[in-house]
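Just one protein chain is left out here, and the rest sit where they should.
Chain nomenclature is as follows: A and B, assigned in order of appearance, with residue numbering initiated at 1 for each chain independently.
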Amino acid sequence: MALSYDDVIAKYEPVLGLEVHVELNTESKMFCSCSTTFGGEPNTQTCPVCLALPGALPVVNAKAIESTIKIGLALNCQIAPHSRFARKNYFYPDMPKNFQISQYDEPICFDGFVDVEIDTDEGAKQFRIEIERVHMEEDTGKSLHVGGATGRIHGAEYSLLDYNRAGIPLVEIVTKIVPGTGKYAPEVAKAYVAELRDILRGLKVSDVKMEQGSLRCDANVSLRLIGSDVLGTRSETKNVNSLRSVERAIRGEMIRHAELLNEGKKVKQETRHFQEDTGLTRSGRSKEQAEDYRYFPEPDLVPVAPAAAWIEELRAQQPERPSIRRKRLKEQWAVPDKEMAAMINADVLDIVEETVLLGADPTKARTWWLGEISRIANEKEVALTELTIAPKDVAEIVALVAAGELTDKLARQVVEGVIAGEGTPSQVVAKRGIKVVNDDRALMAAIEKVCADQVETADKVRNGHVPAAGALIGAVMKETKGQADAARVRELLLGHLGQPSN
Amino acid sequence: MSSLSRDEVAKLAALARIEMSEAELINLSSQFGSILDAVARVQELNLEGVKATSHPQPLENIFREDVVLPSLTPDQALSGAPAQEDQRFRVPQILGEAE
Partner (left out) sequence: MIKNTAAQMSAALEKGETTSVELTKLHLDRIAEVDPKVKAFLHVDGESALKQAAAVDADRASGKKLGPLAGIPLALKDVLAQEGVPTTAGSKILQDWKPPYDSTVVAKLKAAGVVILGKTNMDEFAMGSSTENSGYGPTFNPWDLTRTPGGSSGGSAAAVSAFEAPIAIGSDTGGSIRQPAALTGIVGVRPTYGAVSRYGLIAYSSSLDQAGPFGRTVLDTALLHEVIAGHDPKDATSLNAPVPAVVAAAKSGDVKGLKIGVIKQLQGDGYQTGVLARFNESLDILASLGAEIVQVDCPSFEYALAAYYLIAPSECSSNLARFDAMRYGLRTGEADGASAETVMNATREAGFGREVKRRIILGTYALSSGYYDAYYGSAQKIRTLIIEDYKKAFTQADVLVSPTSPITAFKIGEKSEDPIAMYLADVATIPVNLAGICGMSLPAGLADEDNLPVGFQIMAPAMQDQRLYQVGAALEAALVSKWGGHLISKAPALGGAK
C-alpha cells in the first residue's frame, strides 16, 4: 500500500532540519601539523596528536578559524566575540581520543540565513533557510571491515584502522527547523545544499566534493498534519552524498513517515542510513540508551575571541554571492535562460568565466565547454576539470579561430590534441602541422588542378550553374588536407570561373 | 546523605567503558555516598552571578600557522599497536555505527 508523494503532501506538512559537514581545505589538520592530502598510504599522515598518544596536546589551526568565520559571514551569521571548544565524549575506535573536540554552547558563528530559489510550475520561488549555528570540529579516522560481507560493518570479523583522516578540520552548518516548504521540501533541501556548495566554493575554503565526502549532509525530516503546529517525531538520515540523494532521501523519508502515521504507528526517533542504490533509508543500530556526551569546555584549548577588526577585514574580502554572480554573468554574457540553466546544471560557470576572463568571447567559451569538451568528458566518463584542457587553452583556441589561423574544424583537432596531452594549443598546431592554407597562390594552384581534373563540372559553373561549385570546393579542400579556409576557396574558385562570389 | 545505587554505578561504568565486577559495583556504591557528600559542599555557597573558570590563565586566540610538518613514520605510528595488518591498526569487530 505504497503512498504516492501527492497523497503525502495532501495531508502532511514536512519540517526539515539540515546538518551539513564540510571538510576544510587547509594544508594541515585541525589540531596538528599532519598533512590533509587525500588518498595517502594508511597511517602516513599521523602524529602523537592525531593518534591521541598519551601526553599529546592539540593546537588550533589559524586558517581553519579564518575559514569558519568566512563561512559564517557568507551565511549572514553573527560572529561570536568569544567562543570555546568543548569535548564531546563518546567511545568509538575511529576516534582516537574517544572524545571529539567540537563546540557546544558557544559556537563561533550563529543566527544566519541562506536564500534559495527553485523553479516551479508557478515560476521561480524563494525560500529563506535560517542557520542556527556554524561550528568547528574534527573528522574521524577510517575503518575497513574485514570478513563477512566485505566492507560492511555487520558480520565483519575484525576491522583495520587508518587515522590519516582523523583530525581533518570539519565545519558543521546546522539549520534551524525549516517549515513551510510544503511539497517543495525535497527540492528546497537540494537547492540549499547546492547553494551552500557554491558559496563554499566561492570562498575557496573547501573542495566541496560530495563524492569524496568533503561535503556531507544529514537530513532531519518530520511530518505534521497540515494546519497543526505540533512538531512530529523526526528521523535523521546520514550518508547523503550527492545533491540528487538529498532530494531522494527526503522524499523517501516523507513517504515512509506518512505510511507509518497513516497506519497509526509511531515514527521512531532514530538515525537512518541512505542507500544510494535503492534510494531508501535503513535503520541504524539502535542504541540501548541515549548517548550522554558529557560536553565540557576543552581544557587543552583557550577561547577564540576574534577581533572585530579582523572580522570586518574578512567581511570586506567576501566574494560575490553565487546567486548575484549568476545574475550578473547572465546579463554580461547575454545568455538565454535555457542556456544559463544548462551551464548551471553542467556546473561549467566557473570554468567558462575563467575562460572569458582570459579574453575569450563568452558565447564561444560556453559553446566549447558545454559542447565539444563536455562530449569528450562524457565519453571518457570523467569530470570536465579532470581533463588536461584548461581555460587558458580554450581561450587560446578561441583566439586562434578569431584570427583566422584555425577553422572550427581544425580547432576541434587542436582540442583533441590538448586533451591527449600533446601540449598547449600552439604546440599541438605546430606538432600536428595544422594550419589554415590562406596562401592564395597555393590555393590557386589547387583550384587550377581541380578544374583541370574535372573539366565538365568546371564548365557547368562557368556557364552559371553555381551550385555545382560545391564538388570543386570539396576537392580543393581535400587537396589542401582540410587546412584551407573554405570561404576563401569558394571566393577564389568562383572568380577563377568568372562568376560573382556572393 | 547522598547515595548512588549499584545500578547507577553500573550505568556510569558502562558509559565509561569499564566492565566492573559485581563486588566492585557494590563496593563503589557503598563508598559513593560519603564521596558525594564531600564534593557536594560546592553547592553550599550562593554562586549566583559567579562566572565559571575553566582555564586558570586568561589566554585567548592561541593558534598555529597552517603549515605541514613531518608526521610520524607508519612504523612509529604503529609501534604500540596491540595488533596490526597492512599498515593499519587491527582491532576486534566494531559493533556500533560511527556517529
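The rule is short, and it goes like this: a residue touches a chain if its C-beta (ideal position, glycine included) is under 8 Å from a C-beta of that chain, and two chains touch if they have at least 3 such contacts.
None of the values given here were measured: they were computed from a predicted structure.
K.L.:
Determine which one of A:Leu24, A:Val60 or A:Leu329 touches the chain that has been left out.
P.N.:
Touching the chain that is not displayed is residue A:Val60.
K.L.:
For the chain that's not shown, point to the residue among A:Pro14, A:Pro42 or A:Pro96 touching it.
P.N.:
A:Pro96
K.L.:
In the whole complex, what residues of chain B lie against the chain that is missing from view?
P.N.:
Residues of chain B in touch with the missing chain: 4, 9, 12-13, 15-21, 24, 28, 31-32, 34-35, 38-45, 47, 50-57, 59, 62, 64, 72, 76-77, 79-83, 89, 91-96.
K.L.:
Could I get the residues of chain A that touch the absent chain, sorted low to high?
P.N.:
48, 51-60, 87, 89, 91, 93, 96-99, 159, 161, 292, 294-296, 299-302
By definition in this document, only the chains that are shown with their structure count from here on.
K.L.:
List the residues on chain A that touch chain B in their complex, please.
P.N.:
26-28, 33-35, 41-48, 51, 53, 59-65, 82, 84, 90-94, 100, 140, 143-145, 147, 153, 156-163, 271, 273, 284-285, 287, 292, 294, 296-297, 299, 301-306
K.L.:
In their shared complex, at which residues does chain B touch chain A?
P.N.:
On the chain B side, the touching residues are 15, 17, 54-55, 57, 59-69, 71-74, 77-78, 80, 85-99.
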